[in-house]
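The structure's right below; bear with me while I get my questions together.
A single protein chain has been omitted; all remaining protein chains appear in their positions.
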Amino acid sequence: MAITLNVIVQGVLTGLVYGLMALGLSVIFGVMRVVNFAHGEFTVIAMYAAFILFEMLGLQPLIVLLPIAAAFFVVGYLLQRSLISPFVGRAEHEQFILLVGLATVIVNGLLLVFGPDARPINLPYSFDSYAIGSLFIDKVRVYAALGAFAVAAALFLFFRYTRTGTAIRACADNLTGAAVVGLDVKQLYAVTFGLGLACVGAAGTLMATIADASPSLAQAYTLLAFTIVIIGGLGSMVGALVGGVLIGVSEALAGFYIQPSMKSMFSFALLIIVLVLRPQGLLGRRL
Amino acid sequence: MTNIWHNAGARGKLLCLLLLAVLVATPLAADRYLLSVLILVFYFAYLGQAWNLLMGFAGQLSLGHALYLGLGAYTATALWTLFGIGPWLGVFIAIPVAAAAGMFVGWLGWRFAIEGVYFALLTIAFAEFTRIGFDHLQVTGASAGLFLSVNSPGSDKWWNLGGGPLLYYYLALILAAGATFLVAYLRQSPLGYRWLAVREDPEAARAVGIDIFRARMIAMLFSASMTAVGGVFYGFYYRNLFPSQVFDIGRSIELILAPIIGGLGTIFGPVVGALILTPLGESLTALMEALGINAPGVKLIFYGLMLMVIISLRPDGVWPWLARRLGLSGARK
Partner (left out) sequence: MTALLSVRDLSKRFRGLAAVSNVGFDVAEGDIFAIIGPNGAGKTTLFNMIAGAMPCDGGTITFAGERIDGLRSDQAAQRGIGRTFQVVKPFPALTVEDNVVIGALLRTTSVNEARGIASEVLTQLDLIARKDQVASSLTLPDRKRLEVARALATRPKLLLLDEVMAGLRPTETDRIVAILRDLNRAGLTILLIEHVMRAVTALASRILVLHHGAKIAEGTPDAVLRDPAVIESYLGAEAL
């Protein structure tokens, strides 16, 4: 029982980081109806960024969290302005194919630059853990989860209380209306994509402390992000976090009690069940 | 049947016959390497036709066709290694297996109105689910792979697909030409018209009495079955199977390139796409080898860029444009 509880707590903590990653996907889709199929690829780029900054400059991931997120914001903003903008409103499969192409380029580019080996970040506290009664919780996971939670909370506040955030929500609700009242939709879309990627940048940086960066993770993370977002409900911010935690726990349990290599099978099974029984996701609005 | 031929136009007929004649005669002049490239061209043209039937005609985006490819490959290969059942018989078991999987995915998705992006994700989820399953399936070698021995009795006979490149060349040519013909025939049939209607506007298609669920399921039946045959070919041509390769999402993406680049929803798009893409990819590999650079990802980077450029600049593909240039009809969607 104590072991199970341990596994679940670890799953929840990892799940929050997953949730932050998925949040980026959810924000982008919720506002622009564009599915970012290169999501996991960007996550892995952020992991490598954190790895390089740590190896070369000795900067710890928690310190570079915000700078990396900011850099990703800029990348996202520019990407939307240049590559993706012409695809907003075009046929779904065309957007999909564009981003599949981008994902293929990124993952193989990473492979070319870094090779297939996994790159761990060995922090001084990598193997420390907090003991609460019979619970032993990895220190890195606690920090990562707290970081993820803080970034997600900041994003919630941004959408709730700032002018730009409200304007973006207006675009998501009613695009024609938003354009009619004079909102610069293109600019807002670019900001949205930037924010989506900032989530990814932060999530990747945090992920680098609990998983070893490697190109082969990219595709798995893309699928993971999709799974989470669909389970939580595409376009629902809370749903992304809830979905992340759910998948985190399911992976942790399956990994511990069955076999680590089969853990994502359970996520996919969960995804299939949700798609069939409640295609709008647990917290999503009716499609 | 005569309809297709009749509508092809004089130039089209001539070009078709000429191309076929050249391809039939090619082995007389070509070396092993060229043959192997052409085998790949036909293989991708064939799979492209299968996928294009579902996406280009019926409008359903599947990014999980590796599932049917893998099931076809594994079924036939396992039947041979485990029970000594040859591929010519095995293919008739491989087809229903893959078709059943396709129908299940389609039924789940379309029954519950899961469309577009959601459907594409469902197809990926099933392919990945199956990949991990096969990674742990001991009877087919799990993640260590399944190999076709070249020493077992009868394995060198043509009826067990144990032949040289020439056998595979003609086999692949027949598959590609046959699939193109089949697709051309279906396009002109009432079924083909129904698929186009479903692709263009499902609600309007319903209003003219089309059972869209049924139309999509039939498209899936054809597409998955054809892909399974491609899988059997894959299994016996490469003679080794790993779940992480054959069920990989990279496979699913690889097989959609030719039709997208050639022209979605056109009959010759997949053929043209394969004719352009495969030689380009192969020459790139050859070039890297000549330069002494060992970079396995370069070809894929090139494919990725190709996808982005084509979908940005010419989302209808190369063939409609090319056909206009050549003064051929049949370019339209």
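Brief remarks on what is shown
The first chain written gets the first letter, and so on, giving A and B; residue counts start at 1 in each chain.
Please note the rule applied: a residue touches a chain if its C-beta (ideal position, glycine included) is under 8 Å from a C-beta of that chain, and two chains touch if they have at least 3 such contacts.
Source: prediction; values computed, not measured.
Shown chains touched by the hidden one, complex as a whole: B.
From the set B:41, B:95 or B:197, the residue in touch with the chain omitted from the display is B:197, counting the whole complex. Within the complete assembly, B:189 is the residue of B:189, B:240 or B:283 that touches the hidden chain. Only one residue in the set B:212, B:229, B:249 or B:301 touches the chain that does not appear here, and it is B:212.
Interface residues of chain B with the unshown chain, by the touch rule above, are 3, 188-190, 193-194, 196-197, 200-201, 203-212, 332-333.
Note that in this section only the chains that are shown with their structure count from here on.
As a whole-number value, the distance joining the C-alpha centres of chain A and chain B reads 33 Å.
Listing the residues of chain B that touch chain A in their complex gives 55, 61, 63, 108-109, 112-114, 116-118, 120-122, 124-126, 128-129, 132-133, 135-136, 143, 249, 253, 256, 260, 264, 295-298, 300-301, 303-308, 311-312, 315. Those residues of chain A whose C-beta lies close enough to touch chain B in the complex are 35, 83, 86-87, 90-94, 96-98, 100-105, 107-109, 111-112, 219, 223, 226-227, 230, 259, 261-262, 264-265, 268-269, 271-272, 275-276, 279, 287.
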